[in-house]
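One protein chain omitted, others in place.
Here is chain A:
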Amino acid sequence: MNFYLTYFIIAIGLFGFSALFALFGVYAERKVSAFIQDRLGPTETGKYGSLQTFADILKMLQKELITPAAADKLLFMLAPAIIFIAVYMGFAALPWGPGLVPANLNLGLYYVFAIISIETLGILMAGWGSNNKYSILGAMRSAAQIISYEIPAGFAIISVVMIAQTLNLQQISAQQGILSTETIKFSGFWDVTSTGGFFAWNVFRAPHLLIAFVIYFIASLAESNRAPFDIPEAESELVAGFHTEYTGLRFALVFLAEYSMMFLVSMVGVILFLGAWNTPLPNVGPVHLATWTTGAGWGILWIVMKTLALVAVQMWIRWTLPRFRVDQLMTLCWKVLTPLAFACMLISGIWRLWLM
């Protein structure tokens, strides 16, 4: 019985975390966008407007759930749930610290990528179910974009997996710090197994993984429908894309999924490339910074900090770059990122055979 109780607690905890993160994320997004555009953003509710998103969610909870008369009611109602649950399930396999992982799966990475692909299905259901040309266009664009960008993202990930030789996210994490059971070499020549710190991170383990990280990061922007890849939502042409018809709590769920997705893809990026829950501080001589700052509590701190930093970069990019046109989007994906990702995978193979 206790066994199941922990499961429930973990599930509720993860849901609470993603909800809280979405609220914080929306607030941060508004503040970042405001500052970039020389505005102030929310200021009235709470100190510096910090309670604004809580007020917004309270407002949203009170709103009426409207289903358009001509909508496909079942698909329309199910879609937000599927979109959110697909993202939320992805959190189950992500490690938070040494020994801290909701579900320690051997196929963790594979599972995460498989389950978040279901989001596309939810988006298509939302677009089709709304029976609205804006929604269906947004959904089609979103599906085309997500499916296309899964390829470079997938190959960037495979190049890491070929170096790490495992799909278990907890093992991939452990390999990038002083807790590693195998030798880690910085750029393939310098043994940093006992030094740890940022030298042991995957991006520095092999130089081409830096490129793989950039490819993954760009593709992850596209997968979470963030600007400059936000043509599915394109407010200027499509009103709000696939979630045009959603009101109240259903809209909140779609939004929650978007922000959870941002956190999820950033966290996967951190786990695969930026040392997961390992400290960025190396052991230098007698100063054992890495040893002092490794542990379950520290792990959570490091991974959350790194992930939030990546989320901040996503926001920064969103408020800088203009939206891609659909043909530019596809060109970038198929003609630039996919060949580069293939090259990275090839180099990974060679690296693994000859340099490790």
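Here is the rule we go by: contacts are C-beta pairs under 8 Å (C-beta built on N, C-alpha and C of every residue); 3 or more make two chains touch, one makes a residue touch a chain; residues count from 1.
Going forward, contacts and distances are computed from a predicted model.
Of the names listed as "Binding-protein-dependent transport systems inner membrane component", "Transketolase family protein", "Nitrogenase molybdenum-iron protein beta chain" or "4Fe-4S ferredoxin", the one that matches the UniProt record for the absent chain is "4Fe-4S ferredoxin".
When you scan A:M77, A:I118, A:V239 or A:I317 for touch with the missing chain, the hit is A:I317. Across A:N2, A:Q37 or A:Q62, the residue that sits in touch with the chain not pictured is A:Q37. The chain not shown here touches chain A at positions 32, 34-40, 43, 316-317, 319-321, 336.
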